[in-house]
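Below is one structure, written out as structure tokens; comments come after it.
In this view, the complex is presented without one of its protein chains, the others remaining in place.
Let's look at chain A:
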Amino acid sequence: MVDSNDADRNANPGAGGGNPEKGGDSLEARRKRLATELAARSAPEAPEVEGREKPQGFALAVKLSSEFIAGVLVGALLGYILDRFAGTTPWGMIVFLLLGFCAGVLNVLRSTGAVSTPVPGSRSGSTDQGTHNQ
């Protein structure tokens, strides 16, 4: 592809040799050729992404629902275990099921990209809080 464009570039000044604005014209032609080349090079990637995205729809639906249900189930299980061993009979399950619901919604938001995933290194450092305090 690059070789053919080079051949075109070499052939065009020969064809329009009598042009007085030859330098500017060839620059424009080169920019146009670069734009078309970039479009041609990025065009084959776009349908590939689309084609990759089509089967991702169903997988995304299953992933989102399973993440939400997993959050709720883990919350209910933790509340049940806490109630069983600490003896706080209804309250552990109430609080932990609601917390699990919140965690499930947060998981869904994170996996869709609406909320950014926390980076493990950035939380230990106090740079964010320092900037917020200043």
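Just a few scattered comments:
We adopt the following convention: a contact is a pair of C-beta atoms (placed from the backbone, for glycine too) under 8 Å apart; a residue touches a chain by one contact, two chains touch by 3 or more; residues count from 1.
Here, contacts and distances are computed from a predicted model.
With the options "Spore germination protein KC", "MCP methyltransferase, CheR-type", "Protein glxC" or "ATP synthase subunit c" in hand, the undepicted chain maps to the protein name "ATP synthase subunit c" (source: UniProt).
With the whole complex as reference, residues 68, 72, 76, 80, 83, 89-90, 93-94, 97-98, 101, 105, 108-109, 112, 114 of chain A touch the missing chain.
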